[in-house]
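Once you've had a glance at the structure underneath, I'll fire off some questions.
One protein chain is absent from this view; the other protein chains keep their places.
After this line comes subunit A, so read on.
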Amino acid sequence: MDQAEFLFQILLPVLMEGMIVTIKLIVFTAPFGLILGILVAVGRVYGSKPISLLCKGAVGFIKGTPLLLMLFILYFGLPSIGITLSAFVASLVGFIMCNGAYNSEYIRGAISSIKEGQIIAAQALGMTRMQAVRHIILPQALIRAIPGLSNEFIYLIKYSSLAYMLTVIELTGAGKMVATKYFEFTEVFMIVGIGYLILVTITTIAVMLIERKVAVPGMTQSGRNMLDIL
């Protein structure tokens, strides 16, 4: 079998299927991870003492355990207490927890960079504390959190390959199956690597566009956007 035939007839079709699964994993995880991140960050900074402690504890637990271990518990461990998740759902739950925990840290950092006085000013205008957080603090904090959040998104693209360990055939898994069958490890993994590089590059460009779109004059340094250099 020659190289071109292997590449176009065997490898690429399988990798495309894997790529679709990878994209599905990312697309389903990202929004929930972001929402979870916002809720946890707000809960931690503005919540009552028990809520704040709960959020802190949960984030500490998720940050402190390897994602792979968590996926194994979700997939192979939970059935022993009667919860049987499919491999795809178990991966999603694990990714959302992990993504949400890290996102919350980026958002928390952004929230604390906004001056306390803004809440007091909003309250003086008759807003409740939660209204002030929602309408005044969060819109600013989220803009500031974009670099961190996009970083976490890129991590998500790459750690989505762990779903392979739970029998989800995503990009890496698809590559490994072909590599195992045809013993062409170097070629296959190089192309898999290019696949991830493409995903990450698209993300990076999209983030730059978003950053430019949401930039507020005076608050962020919109003039320093990478796109302007390009």
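Please note the rule applied: a residue touches a chain if its C-beta (ideal position, glycine included) is under 8 Å from a C-beta of that chain, and two chains touch if they have at least 3 such contacts; residues count from 1.
Please note the rule applied: contacts and distances are computed from a predicted model.
Colleague: UniProt names the one chain left off this complex as which of "Succinate dehydrogenase, cytochrome b556 subunit", "Copper resistance protein CopC", "5-methyltetrahydropteroyltriglutamate--homocysteine methyltransferase" or "ABC transporter substrate-binding protein"?
Modeller: The UniProt record for the chain left out of view names it "ABC transporter substrate-binding protein".
Colleague: For the full complex, which residue in A:F8, A:F61 or A:F76 touches the chain that was left out?
Modeller: Result: among the candidates, A:F76 touches the missing chain.
Colleague: If I consider the whole complex, including the chain that's not displayed, which of A:R44, A:R108, A:R144 or A:K176 touches that chain?
Modeller: A:K176
Colleague: Thinking of the whole complex, not just what is shown, which of A:Q9, A:T65, A:T84 or A:N151 touches the missing chain?
Modeller: Touching the chain that is not displayed is residue A:T84.
Colleague: For subunit A, which positions touch the chain that isn't shown here?
Modeller: Here the touching residues of subunit A are 76, 79, 84, 86-87, 164-165, 167-169, 173, 176-177, 179-183, 185.
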